[in-house]
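So the structure is just underneath, and the comments pick up after that.
The complex appears here without one of its protein chains, the remainder shown in place.
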Amino acid sequence: MVEYRIDRRSGVATYLQIVQQTKQALRMGLLEPGDRLPTAREVVEATAINPNTVLKAYRELEREGLVEARRGLGTFVRTTLGTGPADSPLRGELADWARRARTAGLDREDVAALFTSVLKEHFEGDDA
Amino acid sequence: MSTLALKGTYWVTVRQYRRTLWLAAAAVAVSLAVIGGLRIWDAQTPDRYYEDGQRYAADDNRGYEALRLALEYGGMWLLLLPLLVGAFVAGPLVAREFESGTYKLSLTQSVSPTDWLRAKLLTATATALLVTLALTGVFRIGWSRVSGSYNLDWSDRGPYEATGTVIFAYVLAAIAVGALVGQLIRRTLVAMAATGLVMGVVLLILGAFRWSFLTVKTVTGPAGPTLWAPENALMTDAGLLTTSGVRFDQSICWDEVNRTPGLDGMNDGGMKIFERCLAQHDVTSQYVDYHPQSHFWPTQLIESGILLALAALAAFAAFRVLRARHP
């Protein structure tokens, strides 16, 4: 099960933080189809945020087809996201690439900048 | 002081004022111990007998003296009971809720303000009446031994209240007045003082007027020998009458005596002049006004009635004020 961590000073809307952290958990394989998301009650008790914020985030995830609400039971994960589990071939290739970049003398910020620019080039116009 | 059977606001009230309730119980126990102890002490010395067979307490019976004294003061303390009860209701029971802000807690629960105040007042009333009953009972334990002795007549202040119904009526009036004053003056100490003052004034006023409720009985007789009222009567007035039956103001003759020159030189202090003056004014007989002991209960009931009316009025006003302020 995921545990949300809300950063009030990040400037990112609270519901978006929940959406992003859920997606992250899906990408990392921490959440798999059939898993139940924490109830709004559980989330707000731990984070002291407004219940409607959680519901709004869950509605957004549902709209994107990632989760489904089952009446009286809770909200459940429907699909995996992106490349799947952490040990997928794509992740391996990326890890190889990162190792090569490091040997080539690039530091963390150089790599991040390079990655972001490639990301921007190939995913221009897509939603965040 | 079991709180097991109590519910709702009554449970809360009893729980809140537990200490006061224990204190009241302790006061009753102490008074019972004192009076009971004094009666036992008194019984250690056998009574003496007059020639006609009537008994009287021996002069060296210190226990009897102490009991008599305890009853004299005890009666006075009993008169303070309405003041104490009224002050408690006005202060700790009502005003303090407003002063400390706990009314905000009490009046936002599911019970209505009326239920809240009613529970407080009924709890106070039940307790106060029980305590009064117990204390008057204790008083009677002593009273049955010393009644009729000096300062302890049926009509004396203290015994009069303690042996009748009025003390209960005073307590009821004090509770109602306290409930009203406590709401009007939302300061604990000021409300206590004000209620004590009001009840003190009521006690004084009724004490001054209670023997005017019923018309007095009168005996008349020839001027000269002492004229006695019936046994156990409360004498209220005595004086002289003219032949036509009109009450004569003696000061007229005393003024005449005082105006006489050379009064200091007379060896009878002017009595001859006084008697001559009475004769001139046709004074031939005298009278005594009194309340017979049979007036005790009617007077008690009239006074109690006045107090209960006051209690009803104050209680009505107290609930009106509450409803006006807290819908």
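Letters A and B name the chains as they come in the text, with residue numbers starting at 1 for each one.
Following the convention adopted for this analysis, a residue touches a chain if its C-beta (ideal position, glycine included) is under 8 Å from a C-beta of that chain, and two chains touch if they have at least 3 such contacts.
Assume contacts and distances are computed from a predicted model.
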{"item": "Record-based protein name (UniProt) of the chain missing from this complex, from \"Transketolase subunit A\", \"Sulphur oxidation protein SoxZ\", \"ABC transporter ATP-binding protein\" or \"Acyl carrier protein\"", "value": "\"ABC transporter ATP-binding protein\""}
{"item": "Full-complex contact with the absent chain, from B:L23, B:A43, B:L105 or B:M266", "value": "B:L105"}
{"item": "Identified contact with the non-displayed chain, of B:R48, B:R62 or B:R325", "value": "B:R325"}
{"item": "Touch residues of chain B, complete complex, unshown partner", "value": "7-9, 11-12, 15-16, 18-19, 100-112, 325-327"}
{"item": "Residues of chain A in contact with the chain not shown", "value": "6, 8, 11, 14, 39-42, 44-54"}
